[in-house]
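Reviewing the structure listed below.
A single protein chain has been omitted; all remaining protein chains appear in their positions.
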């Protein structure tokens, strides 16, 4: 099929490569011309603006947007909307909040434009080699674009999830699970690291990746990481987060669902961003007040 | 090789089948004669007592014990010890506490008997088709029995872990991670289940098993479970536990390691064993005391 | 001083009694005429509508609103606004979200009306006998109404907290702490209740209320509760919540603050609302899949 790609960062670039490998025609745009040139070398049609992108495609157009959620996405959508025709198809493949996807679907529906919110998993490697896609939007229209997903996903790696928002909702929960699984694995290695035993962590991750109950892609990935830095001595344990874990906890609160593991995963990430904490100061001060326990001076 | 197997429950039976398939000679014993007959039909040498088992094997003997940790294991070891010769090899493949393994190794060393603590993962399917084995004990002696593990493990699915206790310690931590991963997955589905969307959970588990960051054997297993009971309506959410998760948390406490996710996984299991809680009554009573909030009467 | 009170529920009623005892003139309104009659018997000026309330007071009027946060509050404010004059003073003493207070302050400022968000603690007893008040709004105007708080608060029991929203923000965090303290106390009694010892819980709460590090009003309240029902056998452990705990966790997420204890207090409340859980079903199903562990059938 022929489609446009807006946004050629790590994920967008690799999706284009994936699409090209499967003989799709891709008109590619990015604010950064070098990013456009890089995919053009591999066969993508370079375009220099959203206007040109729209002009390059024939109705009904298919445009996949792969830009940061929030302001960047809104800006692209706002520019595109007046340029598009009814029955054109817009795909948001980024990490948008599902409520934003519901709003965008409603907004574009006023112009007769079909919107799909596509949660994308599998990392940057998956984007190129075959990823996992969770797709919300109109079911009948989905059947038109389904061949794209058949090609770029791994086998059984895409799912039509239902109404608009359901794709990004499912991706959000996926990431919540991911936070919990990562923290579980990380706590396990922390216990090993504080233990009396001197395990080779690469070997541990390797044996756990083969035949064990906890075998998983994340375990294979940490094996790779240990193969490069056996004790991760070069890495500081600062755990950033990009939003979906927080959204999952917020959603759990809204739905009155207990999600202690996902929440604790997130709080440990927040804790890791700080060298010292105010709550720690309060507890230390209290212990000093009632028990005369010495406090450490701040540096 | 020729070895003895003591304990022919779900795991022991399947290990014998795995060993026989790889052309090992297995003398098999269980307190239950029917369990012995079942493996004898597939080629195991049936023995009727631990004495007969020892008599059937030639020194240096290899005896794999696959009975419940604790009293059952201790009983088998106590009976076996005087029957064995120096340089015989005893393997504990059950879910023993690693401190118990350290003690057993010391105890058997007094008689010159070599002890291995083997943590076994992969479930009952893995025991038969190829599992994951974490093996603590003397390294030189390990090389003698290594061919067994080469056969019964999946590729790269066994690891010599070091001193006695290190095998069961690693298995314990593996199970701690398992608790956390399971709870993370479970919380994700709980959020889905309380959401406005109506996902087919089998399809969700399937798409997450293919190409996603959270692909894992556990995700494949829950796909199987949903294929049999799409909303798990027939299952009550009572989460039993068999010890290793608790030991992991206890070990984290000993080592002053933060393990919030593993601990919360365990506490949610304990919570699930109760229909009502005393802590809930206390909070409800307090809300009534200060705010006049109504309480529900107990049934 | 002379002021109006809108909303004569448990809290509003008791605040009026408190004000009357301190010789303030209170014009009292509630949608329920009986609630108005009850305070009129004690000397309040009964009014039958918001219009009459405004007519009864002289500019600059002081009107304290004690109705449920959200729609009820918004409705009262919307009706009152066109009736009021510049320099009139509106107090929201309910459990409003602080962001709503910021909005209301801005909205009323357009009409020159001063708004105060007053977080109220101390329970229904405190409302009548002397409570705790956290007051956000314009500082100069606050000095006008300060005598009210000097009378109705316990000694040192009120605080001017700063800009609009700061009163309800502080009350929100107060409630978050309250959730954590209540759950901590409750977990302690749960451990006692599962222990080998047979403590008299009223005595325990009593001794802990006298001289211990954990002495607190909550401990005194649970002593009262145990005096009425020694094992709380008549109470079901269903823990409702009214919003502020959830808001505190949401705010912690926004601010990237670690708040594991407050969050877990809330999640245990949510858990208590359910007889069975979907996450429990998932974990039970997984244990069955890999280990053949039996599941309990749902009832």
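We call the chains A, B and C, going by the order they appear; numbering starts again at 1 in every chain.
The rule is simple: a contact is a pair of C-beta atoms (placed from the backbone, for glycine too) under 8 Å apart; a residue touches a chain by one contact, two chains touch by 3 or more.
Just so you know, these numbers come straight off a predicted model, no measurement behind them.
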Item to check | Residue of C:42, C:143, C:194 or C:231 touching the missing chain in the full complex | outcome: C:194
Checklist entry - In the full complex, which of C:37, C:240, C:256 or C:298 touches the chain missing from this view? => result C:256
Next on the checklist: Residue by residue, what part of subunit A touches the chain that was omitted?
Outcome noted: 10, 122-125, 182-183, 185-187, 189-190, 193-194, 217-218, 221-222, 224-225, 229, 232-240, 260, 264, 268-269, 271-272, 275-293, 295-299
Next on the checklist: Suppose we count only contacts with the excluded chain; which residues of subunit B make the list?
Outcome noted: 213, 246, 249-250, 253, 256-260, 263-264, 266-268, 270-271, 273, 277, 279, 290
Next on the checklist: List every residue of subunit C that touches the chain not included in the displayed model.
Outcome noted: 121-123, 126, 130-134, 153-159, 161-163, 165-166, 169-170, 173-174, 176-181, 183-185, 187-188, 190-192, 194-195, 197-199, 203-204, 206-219, 248, 251-252, 255-262, 264-265, 267-268
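As a convention for this text, only the chains that are shown with their structure count from here on.
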Item to check | Separation of subunit A from subunit C, taking each centre as the mean of its C-alpha atoms, in whole Å | outcome: 39
Item to check | subunit A and subunit B: spacing of chain centres that average the CA atoms, whole Å | outcome: 34
Item to check | Junction residues of subunit A - those touching two or more other chains | outcome: 213, 256-260, 264, 267-268
